[in-house]
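Notes follow the structure.
Only one protein chain is missing; all other protein chains are in place.
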Amino acid sequence: MATGQEHTVKAFDQDIGQLRGLIGQMGGLAEQAITDAMTALQRGDLDLARRVREGDKALDALEVEVERDAVRIIALRAPMANDLREVVAALKIANVVERIGDYAKNIAKRIPMIEAGTRIEPISTLPAMARMASGMVHDVLNAFAARDAEGALAVCARDDALDDFYDSIFRTLVTYMVENPRTISQVAHLLFVAKNLERIGDHATNVAEMVYFAATGTRLSDREKVNN
Amino acid sequence: MSDAPPRTPTDWSGELMQRRIARRYRAERRFRLLGLAAIALSAAFLIFLLGSMLTRGLGGFTETRIALPIDLKAAKLAVDPAHLKGRGADLALTGAGLEDAVDTAANAAWPAQGGSALLADGAWLRVREAVKADPTLLNGRATFDLPAATAIDIAYKGKGAAEDEATVAALGAQLSRGFNRDFLTGADSTDPTRVGIWGALKGSLMTMFVTIALAFPIGVLAALYLEEYAPHNRWTDLIEVSINNLAAVPSIIFGLLGLAVFLGTFGLPRSAAIVGGLTLALMTMPVIVIAGRNAIRAVPPSIRDAALGVGASPVQVVFHHVLPLALPGILTGTIIGVARALGETAPLLMIGMRAFIAAPPEKLTDPATVLPVQVFLWSDEVNRGFVEKTSAAIVVLLVLLLAMNGLAIYLRNKFETRW
Partner (left out) sequence: MRDNKPPKMTAGHVNVFYGDNQAISDVSIDIPQDEVTAFIGPSGCGKSTFLRTLNRMNDTVASARVTGEIRLDGADIYAREMDVVQLRARVGMVFQKPNPFPKTIYENVAYGPRIHGLAKGRAGLDRIVEESLVRAGLWNEVKDRLGDSGTALSGGQQQRLCIARAIAVDPEVILMDEPCSALDPVATARIEELIHELRGRYSIVIVTHNMQQAARVSQKTAFFHLGQLIEYGDTSDIFTNPREERTKDYITGRYG
């Protein structure tokens, strides 16, 4: 019996490969959006911020394409078992990554509200959090590409650290607002930025659960998520 | 995608192709013509055979009659009209001297040409039949059309000796031609004008009856067993080979077998229909077994599976499903085998069915003869009158064979079920 990773009908492999490619593309765009949004925030680069906002459209278009391709594969190829789980996962992951992109766009939208000139110290802590969040997105989409259940589990574990990071930034920002009441409206935006980053991490965790299910066929129980 | 260089497109309309096409058409036409020629040749042979038999034999169904006026009243036959009804009539009329009266009348009518010698030996029997039918004839004169003697008969048909031809010319209008009923109802005789085929025909039919009664059940059951139940091992292979060989054995050997076993060991009466039937049954059985096996094998296994699946036992599968579907084939094979047996001469000669049988057989153990043997015996006769009788008998035999084949086709079409 000649088995392997390839389908007997090669076009099936091509279709699945194309779907995964689209997800990869979306992931890349999302990560880039997060990174660019943070860069724009740090530098006060309004132009970059605008480009990030416009770049979100590409992400939306990709999501539509993923949805279309996934439905097509289900109708025409009647995928079973792991193929079926992977296609359903791709459909859901595209939706989530599109929302991650929306969060990045949201961050970029707040940049004009924060005047470039003013020096708000806590801004410098945000990039680290953003790197952590975008790292989670990057790793979880790698796990999807590699059908790596363990890798997905590892990403889930990092969400706690991200939540802790968010808590500490929250306290820092609130303290800053109390000490510098003139900056309250701008720092409030920073609070939202931090919140968005924390939400991005949550979404990456959701994606990790979908990847785990696609790879193994079982759901991550709450115990596993917590223990890891 | 393969790595081979792309083929040059074929030039279907080029000259090479055209020549190939022309050659192919010629070959097809040649084949068709050969087939037609073969059919034409076969048809020609068949027409020649039938034609020559018919032209020679049709005469045998007719008889030449001479019109003879007889005055029965003047003959003063001592016959009581009351006796003319019932069984005693024949005896009464014979005893009354009817034969002499007829002879006297003949001698009176044709003194120059030979008188009563012109009439066939049994001519007076016709008068007897007529009187039995209508006793009032005894009271007056009447003209009877009586069968002529063989020599006159032959001469009338144009093949006689010179003097007989002269007699025929002299008699002129008194001669007539009519359908010879005696040929079909009478038995063998030394006189060709009185000879009949019924004796041999009845013998053939009785023999066939015995043959079918024995060969059909045994053959069919053997075929069923060999196909459905018997395991496939060396013994059954041996049996199959033996049966196939038996079907090809020359028929005279069965005659020898019949002579040795049925007449010698069992002591059955010589020349009886039952012995003939037994011998021919031995000969026909392998044919039925082979035809039966082929017919049974042709029943698709899906029917058997379906019957088994519903819970039929092997016997039920065979008798409710296989046998009805195999029946057309079995019947056709049987009738073809029996038709072949019908035409067999050699084995029956060996068991003695060559005697002169004057009366049709009544029981199976009565001495009998069959049509082909009768033909053979008549062809040996010296009297020229037998020539056309022989051909006539062949015609009867051919008609019988045709009828049997027709029956085979009819039965096959009737029982054929399409699945």
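So that you can tell them apart, the chains are marked A and B in the order they are listed, and the count of residues begins at 1 in each.
Basically, a residue touches a chain if its C-beta (ideal position, glycine included) is under 8 Å from a C-beta of that chain, and two chains touch if they have at least 3 such contacts.
If you're wondering where the values come from, they're calculated on a predicted model, not measured in any experiment.
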Would you mind spotting which of A:9, A:64, A:146 or A:178 touches the chain that isn't drawn? A:9
Touching the hidden chain, out of B:184, B:205, B:218 or B:303, is B:303
I'm checking contacts with the chain that's been left out. Which of B:56, B:297 or B:321 qualifies? B:321
Need a quick check: the contact residues on chain B for the chain that isn't drawn. 231-232, 302-313, 316, 320-321, 325, 417-419
Residues of chain A in contact with the chain not shown: 1-9, 12, 78-85, 217-218
